[in-house]
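The complex appears here minus one protein chain, its other protein chains still in place.
Note that the chains take the letters A, B, C, D, E, F and G in the order they are written out, and that residue 1 is the start of every chain.
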């Protein structure tokens, strides 16, 4: 399974990752902080990483080298 | 016959009237001042009037009201 | 008002013109004054705004209201003049340096805003007034006092630029085609909205002299020989005309001008007054 | 040089970013840094030049050489930087206000001159930094702090404008299309000559809030819904897309850049030295 | 309706906008910049309500150009900016001087030079406001120290501008511009509004630069019965260019003289407890507030301090300051800059008394204590 | 070859261009304007011969921006303009101050304000050259009075600029710029050329605004081994933004201090017959020539007059002028403006001696006779 | 009664402190007969970071508009609390959000901690914590009359009766807390 981690020190809870994840991996806390609730669905498309305006998402695609 | 007169106080002898008169009505003096040597050829097209950059040419087209 | 003839707009007391022998500016001036006469403009309701340059001295010979400001800023002044009194006819006369080099930003923004001003740029391919340095319309590989080894920049296609900026009326002619030029100017002034006319014109003293065309007729001939009508150009592949002066009317479309649009703002604003002004946080 | 990863160009010590939650600037920044990594740019030979605005603060997070000048003038500084040392990779980051409103003239002239600079404009449709006033790209009928009754000006189509000014590389994308955006930026940097990339981006804090899109996802969705690809647009009549954001690569043509052309000037100049300098009259 | 509706608790910037409306201004062209943008935003909402026009131009150069143009069309016009924008306006400010076109330029000073610290205060454009544009000229500069003065002096700025056919600069600062304070929006009729003189002559005889006996030429508007020729080039009475030396001399002197000759009217100062003072603080703008507080602190310690507030900064209050110098033991000049007004004080200090600056440029207000410290210092030496 | 080839009979403008080449300048960006355009034209021909670059930008704003940028890339850079263009450059001049980027701006003064009389001389940008840009700053301004000084001072301008990492203004005027005169083109090696200090530290430790003990920070070029961060916003040593008050204070003072603290090096004056003088003429630029001629006329009449030429206008020669005032019976200050330098003279005139201006703004040079007249006047009163 | 109050309202950007200060100022000046000034530290870099406003309410002329010696400090965030707590005199009132701020030990000022943010949420809107806190300050100081504050609220929310009502309840809540030292 791909591992998604959110750097909460950098994340501002904008909700972009959650809104545009093609497979709806994220839920959000009250303050917007994303929670990769359904990590198992993750296809590893990395769109959330690329679209996070705050460099706050790290994705380890299973089998991949950690990036 | 059309009557062409050149206001020599305004004319700067640029030669535009002479160069572009379709029927070559003008000759020029040494200093460029145009002379309507072949006035009889004049078709009254007024191009010389319109193209003179110094408002120096008056044309009375025969039969016309003087303008 | 008695009928105005073209030379009723001319300041005869300042003749002869300050411009060099053969300078095309006088031809454009004539075309403008005849357009004024054709439209029977009221001198009191007309403001001629000029920039700084040889062509920028045109207002010295026009007896309407005038404003002669700074180099490149004619359209800034003109915008204020027009918007403060939308009844005025405002005509801005600018050189290629003035209107399109230092003044390029005001040009594209005025076009975008569609302020009802007629801008007439005399493009003589260089800065005449300061002694013939290159401008934004100087042609590649030609010579000026500051491109003595041949100019290495491309020239603007001003009409294309102003069209891309959104102007609803855009046309180009040259001084030899004075009748066409006068026609474009007349249409442009009549147009409600931003209208732009470019007049290609000789500066025999500088650009001509540095490029083997010491006399005005020579330089006019050169312009003519390098010109192609828009109609012709449209029929041919781009490669055949892209280095030529395309002559014609590029745009003439409907577009509501700024002052008219502003009326809607005023109406909404008035309506909002009754609702009371709510304070905003700074 | 060890291989650079995208975040090797990031100034991590200054994180978190100064920008608002959901501001698209960070997405564009990411795309740029990844392009840098893809091209393995040498930090020492790269200069990022920024204007003033929210996007203008991007240089705070990039650890190449930087120049942060005045509002609207990034391309002026960049031109000097590049021409004085043609070996440098020069990237100018500008906002829509910065790069296309106050800075419009530098933009079109840099495009015309074909100086080898990559200009990346983040168009968020307003002046973010100063609190959300309208800019030259604010859409008609939308609301900003200074168009509270609805904006009455048309927005520039920046790509069309820059293309008309002569730029050899012109492309537009938006931050949701971040992969495409990164691709355009990479191509643009690689391009020798003036290249221009416009990135449509949300400013949820101001433009979004004033137009019913308080959150970044909403504003991004809106951009997406109003976008059409260049290919699609080309197939349809203009009326169907002229009010849409056309996304794609508008121009990618060959054109010799300024520095290369200047080499010819130097060669001719050197040749002229041997002939002796003849004095000119002032 | 609230019976107190003329009392407001608002920002200096808002009071400036209200002052402009009250003075009859109906045209704003500008380009937003911190810390002046509120003036733009309020104007964008209120001007169309008042039948006026708000436009954002592509830059500050176009903004002041449009303001000048609109004024030539007869509308009282203004713009607001801060240092970087004010620098950009300098060239066209000269047009307003040369073509003698009334307009008001508001500079809300911020910490500079260059982009500096956009949201932080300073008082460092004092000399620029006098000398920023090239060539010889005179100019009127007023500086408010409170929200009430923001309102009142904006009206005065328009009045001077119209009366003397000259650009007037309202030189405020971030502190005064962004501070909220109690103030009174005066009702129309309770203050003077000056409109530019109109020609009384036959239209055929009108010359837009022909001064009346009072030294000021009537200015007709475009679109009136008069033909108006305006220019930033050297011209004669008619508005046509004229390069004769005697003409250049006449007009260049005129731009300065029409202001210098009317200093009695233009130079405004406020005096606080100067009657019995031994030491004076000469101040302006936001620093006035620190000076007044320091004055009270000093008097609490038995040091007889008074304050002279320069409401009009330019033309400089030469005679008032000269006279003050001759009466005081020392003068203190606090400024949020490295010493600009103090140069002028020194210039007219014929008495040779000590003139000491309190200069602060760390982007924070000068505190009363900092001034107090200097007062204590000089009072020690001089006792 | 002509053995005298280093003697030339050329214009001031040409000498300025030659001075720039001699100083090692290799980048010019500008926008033509009378009466400075010859500098552009000569540079456009000569720079490519010298391996340098000439570019005309779209306006003066872009010109000074490109000059600053090119200097950051390591090329000595300059531009030339006149009043209207100089006004437009003011905003970006502040960038050069703030980012501490060496460059030379040449202002060939003409009759203004505004467009004025483009081909006529004036000396009316003196105060503007000091105060034209917003915010506190120091600046170096040199003013040549002869064609030889045009050459020499242009070299000095570049040297100061490089030495102090600051923009330097060469403030000439139409008379000096367009006058032809005998002068010597000095051969390389016969004059000093200063290049900016380069960092000696490890690239990892380099901070572009970290001053050495001499108060000046080394400036590496873009493309070198050092990473260079430059900015016109308030920054700290690293070039990153820093809005702490103590940081703002430090740097804003620095821009003035690095110049004021080096006045001994920077302030240059020339003295003529001051040893036995009772009256002094303080002058600069083209008016120096009239002053010297007047001095000789006066001495012919037995009046002991000397001349102090301010070669460096800014920073002002406070101590030199103050000392002079204490020795003279009266001072005369001729200027082609309505009184700019005279304000500074009055500021430091602690002795209270009469200071009299000879001010001419009709666009013609001040004649020696006009100065002579004032000399006669004061010598009468004082005898 | 003191005739001059120097109050600092501090927290992080977005907590509505300027708004709160403004209403307080309006209450004092437009609906009371005092003078007042409000200054705020603006900064491009203050989005979500430390921010403060100084409000001075006085019967006499107010010259220097910044707090010289605080009579009241409101700290709605830890950063704000930490900046001031140690520096205050014993006669100063330090009002803070007890929900988000961990109070320090050796503070000389009289401390009044209340969970303003939580209470605001309870009242239905997190954005009104500022008004509750200001209510507490008004209750503690009587710097402005309650009635005047009500009027100021009403005027400001004249077009939004719901918001007016909510703010009024928040203010009342604050008043109620005043005196309850936690």
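Side notes on the structure shown:
To be clear about the criterion, a residue touches a chain if its C-beta (ideal position, glycine included) is under 8 Å from a C-beta of that chain, and two chains touch if they have at least 3 such contacts.
What you see is a predicted model, and the numbers here were worked out from it, not measured in a lab.
Shown as candidates are F:289, F:343 or F:360; the residue that touches the absent chain is F:289.
Remark: the omitted chain is touched by one listed residue; of C:20, C:88, C:117 or C:170 this is C:20. Residue E:243 is the one among E:243, E:269 or E:351 that touches the chain missing from this view.
From the options F:47, F:175, F:230 or F:252, the residue with contact to the chain not on display is F:175.
Summary of contacts with the chain left out: across F:35, F:208 or F:223, the touching residue is F:35.
Residues of chain F in contact with the chain left out of this view: 2, 4, 7-9, 34-35, 118-120, 174-175, 178-182, 289-290, 292-293, 296, 365, 367-369.
Here, only the chains that are shown with their structure count from here on.
Highest C-beta contact pair count among chain pairs: E-F. Distance between Cα centroids is largest for the pairing of chain C with G. Centre-to-centre, using mean CA coordinates, chain B is 87 Å away from chain G. Centre to centre, using the average C-alpha position, chain E and chain G are separated by 35 Å. Averaged Cα coordinates give chain B a centre that lies 55 Å from the centre of chain D.
Of all residues in chain G, those touching 2 or more other chains are 22, 43-45, listed in ascending order. Residue positions of chain F touching 2 or more other chains, listed in rising order: 41, 45, 48, 58-59, 61, 84, 91, 94-95, 99, 114-115, 231-233, 241, 243.
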